[in-house]
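With one protein chain removed, the remaining protein chains of the complex are shown where they sit.
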Amino acid sequence: MTPHHLIILPVLLPLLCGAALVPLTQARHRFKFALSYASVLGQLITACLLMAQADNGAWPGDIGVYLAANWAAPFGIALVADRLSALMLLLTAVLALAALHYAMQRWSRIGVHFHPLFQFLLMGINGAFLTHDLFNLFVFFEVMLAASYGLVLHGYNAERLRASMQYIAVNLVAALMFLLGTALIYATTGTLNLADVALRISTMAPGEIGLLKTGVAVLALAFLTKAAMWPLGFWLPTTYAAASPPVAAMLVLMTKVGAYVILRLWLLLFGDEEGAAAGFGYDALVWGGMATIVFGAAGMLSTDSAGRMAGYSAIVSSGTLLAVIGYGQPSLVTAGLYYLIGSTLAVAAFLLLIELIDRIRTPGAAILALTMEAWAVEDTPDEPRGKGVPAAMAFLSLAFAACALMIAGLPPLSGFVAKFGMFHALLNPEAGSGAIGPTGWTLMALIIVAGLVALISMLRYGVRTFWAAEMVTPPKLQLSEVAPVSVLLLLSVAMTVQARPLFDYLGRASADLHDPGKYARRVLGEPALPGPTSRPEAP
Amino acid sequence: MEAVLSLAIGIVFGAGIWLLLRPRSFQVLAGLMLMSYAVNLFIFVMGRVWLDRPPFTPAGTVPDPSVLADPLPQALVLTAIVIGFATTALYLVVMIGARGITGTDHVDGEEPET
Amino acid sequence: MKGLIRRWLPHLVVSTVLCALWLLLNQAFDAASILLGAVLGIAVPLLVERLQPLGYPRMRAPLTLLRLLRMATVEIARSCFNVSRIILFSDHRTVNSQFIRVPLSIRDPYGLAMLSCLLNMTPGTVWVEILPERYELSLHVFDLHDEGWWINTIKMRYEQPLIDIFETHP
Amino acid sequence: MATLLELSIAYALVCVLVAMMLCALRLLIGPSAHDRVLALDTLWIAGMLLALVLGIRFGTQVYFEVAVLIALIGFVSTVALAKFLMRGEIIE
Amino acid sequence: MSGIPDLPAWAALPVSLLLILGATIALIGALGLLRLPTFYKRIHGPAITITFGAGCILLASMLYFTATQARLVIHEVIIAVFLLMTAPVVSMLIMRAAVYRDLRARKHKAGATAGGVYTIVEEETAGSTPPGKR
């Protein structure tokens, strides 16, 4: 029996790569980029392999457990790779590859330390997806957040500094809440391993559980801040609009980390039918999620800036996810996961696209001169050099249209399929769970209206940009910028075409999630290897 | 002991919240520092209060968990202190950066109207 | 041999002190500790050499030093009680706190440092700085009665021994 | 004898704590920045004494390290503060 | 309170006395810090805490542990040495900072001019703004 080292690779690869990148000077940019790129490629391959293993019965129960430092589960830190986390890893790697590729020509060249920070960000995200230990989750959250602070600030200018003041402050407070929640959970259950917590909750007396619930509530606030639930997510549009495009694209994923953790936590801790804690907080999630949808939709409608629009659309998608999680129905979760992937790709592609689109409105030279005058040394990247790709306008408009369709959930792209999946699940609940109630109707109506609102605002923006703009010269786009956007969009097309296998996979993932007992058995049952021959007495 | 600690944590946390809600970035920084003291203490006491029972298990003795302080919260607090230190440094630098480039130390990077 | 020592053990005294510190800290006197202490004692001064432009002090008259220390200890105890008395029982407004100038003739940096240590450790006096124009020590005295006495005492009882210790070259 | 020692330890604890309290008062009322710096430094020293007394009270040497560290490092922040007051910046 | 009962009387008495003395001195020092009217007087208060207070308590500790552990425990010396090396720096720097701050701020009553070593230069006001309070 050998440990499945593959599971920890998504954390180690970026860490090692980042460590190697730190001492390299900016002059060796090409080498740094190559290293970084190789690492992301490695992560992509790892994620694919993990996904294959999770789905092909390589592990008992299709859940891979890795005991870091070889300590059995509730005591040591266990990393858990199941279908969902493998998928999230893949999504991360794909997005990272796109963002990194996009940053090749310009964004990674300005400032210093883009690459190590990027790698550390990936390490944090991957770790957060993998870990099954509450405090370890905190630490990986911090890795992720700290790297994101650095990356949001990347390309020093006033707007970014303003935005990151907010971003950092809010997230620091959220981190404190995370700690408070974790501490409360530890104090009441005496353990940090999620599966173990779940196990212990089921045996707790109703009288004891108040403090635990308080802890979980505070903890959830931290995640919900990350996931930008109303009213905790006001930082998001500002930050998205201010961050440089590749970073903003990665930020999209980070909101999803919040939702992911909520999903995992809730299904694990409160997914059981019985027990004193069953069903805790689901209503709050549903209604909070729906409020978030309303808020995000209103935001989309009332803003003119594309960056903020993308931010609000991320809020809408976050709200949808939270409501879906809170609705507590496995088939809906399946569709919600599909929606998660689709909307992440769409919003990320849109964020990358915005910068390219902006080149239509204000051709590069003008904007450069303007900023140079205002802030003599801001990190505004050089105009792309060399030849641009042909048919730039056609690409931009097509890509924009695709983004708009996906964000609005119109056919024929993945956005529609996701929406359809959710509606179908809402209308046709599994046997025994009863008919759709007023909450379901409201949710459905909200999702439809939000899609519509997204459409109206995207349309307004698109018409104004593509049709009403006085075009001087067609924008100059680099292949390295066009390719990632195209890939993200093509992936979304692929998601539509291959919806069936994807839905099947997600259905299995969701079934896993809804079986907390299985996690407990697998995670706590994984034995540590018999100790290295001698673990002697200390002197 | 318990009551004093609870009150102490509460007061420090409250002072931190008050500062956190102030408009100037340095106030927010100080607030964050105070809050992290409170939170660290809070995590720490989650292992309950132990006097003179540091979690050392010297060689030659059989450790009796019931008379030693809970080491886990201590380890967690250590990590939290380190991370708190790092984030304080970061916030500080962002704060002075923002002060320089925006010309104000208001947390929003611009003076409020009126 | 001597060259070797100079090469690898240029700061013998400091190395010894550091080794002693290590042993004291570890409260151990076994071979491993001594070895490690010796290694550290030798290596650390070499590592920080570049940051020590003055090198390390060379002391000549250990007996004088001991005498000085004994005197200082007594003085410290005495002033301690004086200051305590004043804090507890005197009318604080009538305490005559003043700065005084003490012309100095000691030049050796370590000697100066030692002097400042002794003066500062003695309650009731605080070393402020050396006024550069006439190389005078600016000293703050908690309860000044007689400026001349202070200058005299410092010159005679503190400075002179220190000059003997640090500045007398064989 | 044991009671005498216990009493004296308790007395010492009270004294040190009251001393810390007085320092804290000075810290609060100021009035000038250098007063506060001085008070903070004294607070550290008193803290060190507290560690030592606690060490005697609990009869363990674990507290000794903290005392060593306060003695060696505690002054750094004071020096930094003083230099800041004096020069306006601490590293030139 | 583990070690206390097995302390022999020859040690307990001096330890107690040293503790009481040291603590009292420390308290007096702090009292001085609080009660003395000007900074230049206040700075002399803590000095006794550092020298005599700390010295006594260190001695007590040494004695105590030597007695309880039946071996020579003198590593408190390290603390003493470090205190000796750091305390002068602190008082020197604070003192100097205070003097120059008061001179710059032209605080006549602060006591910086006592003894006439330092004088406040009045005409300097022209042109330069008074330094801000930090």
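Order as written gives the chain letters A, B, C, D and E; numbering starts at 1 within each chain.
As a convention for this text, contacts are C-beta pairs under 8 Å (C-beta built on N, C-alpha and C of every residue); 3 or more make two chains touch, one makes a residue touch a chain.
One rule holds in what follows: contacts and distances are computed from a predicted model.
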{"item": "Protein name (UniProt record) of the chain left out of view, among \"Nitrate ABC transporter permease\", \"Monovalent cation/H+ antiporter subunit A\", \"Cysteine desulfurase IscS\" or \"Pimeloyl-CoA dehydrogenase large subunit\"", "value": "\"Monovalent cation/H+ antiporter subunit A\""}
{"item": "Touch criterion as defined above, residue of A:Val40, A:Met104, A:Ile125 or A:Met165 at the omitted chain", "value": "A:Met165"}
{"item": "Contact footprint on chain C, counting only the chain that is left out", "value": "14, 18, 21-22, 25-26, 31-32, 35-36, 40, 44-45, 47-48, 50-54, 56, 109-110, 112-113, 116, 127, 129-132"}
{"item": "Contacts of chain B with the absent chain, listed as residue ranges", "value": "1-24, 26-31, 33-34, 37-38, 40-42, 44-59, 63, 65, 68-72, 74-75, 77-79, 81-90, 92-97, 99-101, 103, 105, 107-108, 112"}
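As a working rule, only the chains that are shown with their structure count from here on.
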{"item": "Touching chain B and also chain E, the following chains", "value": "D"}
{"item": "Higher-contact pair (C-beta pairs counted), D-E versus A-B", "value": "D-E"}
{"item": "Most distant chain from chain D, judged by the mean position of its C-alpha atoms", "value": "A"}
{"item": "Chain located farthest away, centre of chain C as origin (C-alpha)", "value": "A"}
{"item": "Chain whose averaged C-alpha position falls nearest the assembly-wide average", "value": "B"}
{"item": "Inter-centroid spacing, chain C versus chain A (mean Cα positions, whole Å)", "value": "62"}
{"item": "Gap in Å, rounded to a whole number, between the CA centres of chain D and chain B", "value": "21"}
{"item": "Junction residues of chain A - those touching two or more other chains", "value": "none"}
{"item": "Residues of chain E engaged with two or more neighbouring chains", "value": "2, 29, 31, 43, 45, 50, 73, 75, 78, 87, 96"}
{"item": "Category of the chain touch graph - line, ring, star, complete, other", "value": "line"}
{"item": "Chain B contact footprint on chain A (complex, rising order)", "value": "135, 139, 142, 146, 149, 153, 156-158, 161-162, 164-166, 168-169, 172-173, 175-176, 179-180, 182-184, 186-187, 192, 375, 537-539"}
{"item": "Interface residues, chain D side, partner chain B - complex", "value": "58, 60, 62"}
{"item": "Partner chain C, residues of chain E touching it in the complex", "value": "25, 28-29, 31-32, 35-38, 40-41, 43-45, 47-48, 50-52, 73-75, 77-78, 84-85, 87-88, 91-92, 95-96, 99, 111-112, 114-118"}
